[in-house]
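The complex is shown incomplete by one protein chain, all other protein chains being positioned as in the whole.
Here is subunit A:
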Amino acid sequence: MPMNVPFSAARIRDEFPVFRHHPDLIYLDNAATTQKPLAVLDAERRFYETANANIHRAAHRLGSAATDAFEGARTRIAAHLNAAHPDEVLFTRGTTEAINLAAHSWGRAHLRPGDVILLSTLEHHANIVPWQLVAQATGAIVKPIPLDADGTIDQRAFLSLLTPAIRLVGLTQCSNATGVLPPLAPMIAAAKAVGALVMIDGAQGIAHGGVDLQALGADFYAFSGHKLYGPTGVGVLWARRELLAKMPPWQAGGEMIDRVSFDGTTFAEPPFRFEAGTPPIAQAVGLAAAMDWLAGHDRDTLLRHELALRERFEAGLVQLDCIRVLSASAPRGPITALAFDGLHPYDVAQFLDGYGVAVRVGQHCAGPLHQALGLNGSLRASFAAYNTEADVDATLAALATTLEQLA
């Protein structure tokens, strides 16, 4: 879309075929997965129709076309991330596999007994459990960074925990459960000052405003395609070339080797060293198409729209009793997490579903965060570019009716 066309959420919504099949659907579960624009669906289909073959090894024209499509996707994704080089973009199944790759490859090779991995209490389980497994295997120690009363990272505690024993700091760019945005720039700088590496979980953050990896200054960045209007089954781990060069293979098989013999096998250079087996080829093409599609819009305008929807929603909640917005005053992305006095979020969601409003309830794979907030669960509404003010108003009306039904 040309930049000079005024923003219209309704026009963006028209680019998403799912809403033709479900015209009344109010989809506020975008933090779980976003819907896909026609541009992404077309790109995957076009790949299968015009260039489908296995990559890198085929001695035929279709194989070259497939390899070009896949490596072209890597190059475009690297450009959208402002990575220094396409070789720094490793394709994975998603954020979870990306963090596992970093933890198992870098962690097992470089962590020693007594080394400390510092993780914020905001983290999704995907940025906790892989590090716990690697800590068990290496004798390293996982320590949490506590939260303030408002559910943001306690900065004073963070600084006091930073010692030379810290080898890695794991932070989310945007909490998947509450939307809280940690102050990444000073936290990354402080972590680097004690010589620690920094893993940023970008699964939510990249969908809302994107990322500039060279400006960010982190060492690892992980995200998924499917939360970014792209396909499921594909994600990215980014790390600088110097760091990847010092990391051993994690999974093994075809594609990742240099030369195999039973006397010994040598491994390919990054990124191929970390992409054993046939990668998600069409999905990588689809992910690049999703990022191209996003780049065709003004990202700041999209983010402002999503945040305006969140604010409209939260302003409307004031009219309703017994609802509390978690981390209400903290800097947050377009995610609202709600707790209810005397009501279970599951019950609220069951009624909302009946009114055609899709939200998420539970702990959102963020158990430590909910424990810190003293909650068994919360209800999450998360906004995307195709959501409209009408979606918000209908959700508020549905919530009001739900509260009456459950009174």
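By definition in this document, a contact is a pair of C-beta atoms (placed from the backbone, for glycine too) under 8 Å apart; a residue touches a chain by one contact, two chains touch by 3 or more; residues count from 1.
Here is the rule we use: contacts and distances are computed from a predicted model.
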Complex member absent from the view - protein name from UniProt, among "SufE family protein", "ABC transporter", "Thioredoxin family protein" or "Two-component system response regulator": "SufE family protein"
Hidden partner chain, touching residue among A:Q251, A:Q350 or A:T388: A:Q350
Sole residue of A:S8, A:Q371 or A:Q405 that reaches the chain not shown, by the stated touch rule: A:Q405
Those residues of subunit A which, in the complete complex, touch the missing chain: 344-347, 349-351, 354, 361-363, 376-377, 405-406
